[in-house]
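One protein chain omitted, others in place.
Note that the chains are named A and B in the order they appear, and that numbering of residues resets to 1 at the start of each chain.
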Amino acid sequence: MSDDRVSEANQEAQEARHADLTALSEWNQARLEDEREDAAAIHVAPNWKLTWWRFKKHRLALVSGLVVILLALIVLFPGFFSTMDPHKSRAQQSFVPVQRIHFIDDGAFRPFVYGIVGRRNPETLRMEWKIDEEKKIPITFFARGFEYEVLGLFTTNIHFIGVKEGDIEENPIYLLGTDRLGRDQWSRLMYGTRVSVSIGLISVFVSVFLGVLLGGVSGYYGGVPDLIIQRMIEILQSLPAIPIWMALTAAMPRDWSVEQTYFAITLILALIGWTTLAREVRGRFLVLREEDFVMAAKLSGATQSRIIFRHMVPTFYSHIIATATLAVPVMIISETFLSFLGLGLRPPAISWGVLLQEAQNLQSVAIAPWLLLPGLAVIITVLALNILGDGLRDAADPYSH
Amino acid sequence: MTPLLSVRNLKTHFFLDEGVVKAVDGVDFDVFPGQVVGIVGESGCGKSVTIKSVMQLIQKPGRIIDGQILFRHHDEAGRETIIDLAQLDPHGKTIRSIRGAEIALIPQEPMASFSPVHTIGDQIMEAILLHLDVDEEEARRIAVERLHEVGMPNPEQRLNAYSWELSGGLRQRAMIAMSLACNPRLLIADEPTTAIDVTTQAQVLNLLLTLQKQHNMAIIFITHDLGVIAQIADFVVVMYLGRVMESGPVEDIFFNPQHPYTKALLESIPSIYAPAGKRLPTIEGSIPHPFSRPSGCPFHPRCKAFMPGVCNAAIPKLKAINDRQSVSCFLYDHAPAIVEGS
Partner (left out) sequence: MTQYIIKRLLLLPLLLFIFSVFAFFIIQAPPGDFVTSYIAELAASGSSMDQAQIEALREQYGLDQPLIVQYFRWVGGMLRGDFGVSLDWKRPIMELIKERLLLTVLLGAATFIISWSLAIPIGIISATKQYSFIDYFFTVFNYLGVATPTFMTALVLMWLAYSYFGISVTGLFSPEYVDAPWSLARVIDLLKHLWLPALILALDGTARLARVMRANLLDELNKPYVEMARAKGMSEWRLVLKYPVHLAINPLVSTIGWYLPMLFSGSVIVATVLNLPTIGPLLLRSLTNQDMFLAGVIVLIYCFLAIIGTLISDVLLAWLDPRIRMEA
């Protein structure tokens, strides 16, 4: 084709061009450049940023993340969220029903709860509680109440919610009712949350440590260590976890302190929990070992630890976080049922399982169905952690779509 | 002669969360009975989506949004009617009676296209039993015959083999046997030779040509390999970013290319006649990201004959420039035809 023809066509077309066409093409050009910039941002974004972008799209996981943050706050400051002393028994106030918070009083924001009056049923000799609509107990935020320790550093008596005036023991508010011994279930749930969730977290932490270490050794070195660790995992995984956990917790001496049983349970749960993670980590290492970028790092003389921690681990640590998140609920449920069966933590320790033990008696539950409410806390927590974990896992996997 | 298949202004778009991917954006071509049409283009040019649209195999979030796919369909009574495949329900009875019977597919990856847990015989006989009114025994006989036809040694025994027990070449032969099971009038081969080595590739191509003559089939052959096109095709359609750049008989495309893209493609074929030490010409730039399609002619950012204000302002239409070739380029079309709307 001749150059003449090109320039001729060019000229003709330029003459024919309209003003709006220029505008259109300029607009197109600008749009194109924007898109290129977006694409360029994607190319240079670090892995965690990509993960975060993908995670943000998962609405439900974001909400679950907020629930988990709230849980973390309760775990750190259970005293602050409690209203009454969780250990204190009030013989006269057993099975007080749930007192709902009303926020609007006479059209204004003045939160209060109705008082309760008890009457002993002459036939069954049981206390029967009624809501007393005459009596309003005004409640307020950041109220004074019982003394508690904050992270073992100092003591205070400020609580998130409390009664506006007077002593809370005289005008008690039972947000989740009371149990057989008249203990405030809401405050017990707060302290139980600290124990149950932290057991889950710590045992997963131990599992992750063991899993990454042993799985890493197994996958990176292969050979004899791999063989031994693999057989160990297979045997541990073919063990029926629940009876084993039961037997091990039952073997704990009865005279151990609450702290000792707490850590023993954590270790017992972690003992079986690490195998799944180790398998995953090993699988990743096996694949990564063959990757070109690992070979390139080796050839450029990187040390082994540098290859492992700078080149290999960053490609899958988001997976580890996701898997660990998904492992926490399993641990929480396990602790709950062990304590529920009376094999794990025992009173005076408070955990979700210990709380639910009160609901084991069908007669108690029939009178006081709110004793089942700690179960709801378990469900919400497990739900939030599972959705969060799934969201993280989906976000961490760039090849899923 | 009326074409067996006539694709007119076909548009297949994919509606993703991030935006719309216009995988096929206005494609025209004809296939005549007994003709081998080669569709050639780089990966991502929409050639696979085009033929999947023809078979109504586009899955969500993709959809055929415009155009016609006219096909000379033989109904049960043997009457010939022309139907528009683009209008058919992708799960409907009519398209299912056409797929496998009148239009058959040879897929890209024969390994992954056979179910690994079913025997080859099971899968071939299934294709026969679906469309022909025969019993199982007859279906088995036809399957053996087809396997024999494609040069499979010991066809009776191979019926009980699993796909992963065969070599790459034999697997592709088995795939061809399955596609030919019901004597289709149009065979669509989607890069059938990319997954196998060059020697076997030549055998498979020869086999396809032989079978095409025996059965008097039309073939649409998709590839990115111009060498393969030269060997097999009668008529060539060159695609770029979802549009046809140029189409014409194979000799014209190779010896008298008109579109700058076709020329660039042909220049980038390595040749043993090229002087030593000379660099192999490549096409400047790279295929744009699917979300950032260039305005106007899709090829303009990489085109040597780019005319600012023309090529990036409007999309050129595919027009016949002589009685053999059609080209979509403003070099041959002085008035901009369509102004891009979006």
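Just a few scattered comments:
Convention: a contact is a pair of C-beta atoms (placed from the backbone, for glycine too) under 8 Å apart; a residue touches a chain by one contact, two chains touch by 3 or more.
Worth saying up front: this structure is predicted, and the values here are computed from it rather than measured.
Across the complete structure, the visible chains that the omitted chain touches are A, B. Within the set A:G107, A:G166 or A:P253, the residue that contacts the chain not displayed is A:P253. For the chain missing from the display, the contacting residue among B:F29, B:F71 or B:F114 is B:F114, taking the whole complex into account. From the set B:I98, B:L159, B:V237 or B:I253, the residue in touch with the chain omitted from the display is B:I98, counting the whole complex.
From the options B:A23, B:M55, B:L159 or B:L265, the residue with contact to the chain not on display is B:M55.
Only one residue from A:G283, A:P347 or A:G375 touches the chain missing from this view: A:G375. Taking the whole complex into account, subunit A touches the unshown chain at residues 235, 237-244, 246-248, 250-251, 253, 329, 333, 336-337, 340-343, 356, 359-360, 362, 365-366, 369, 372, 375, 378-380, 382-383, 386-387. Think of the hidden chain as still there; on subunit B it touches residues 52, 55, 57, 91, 96-101, 104-105, 107-109, 112-118, 126-127, 130-131, 162, 164, 178.
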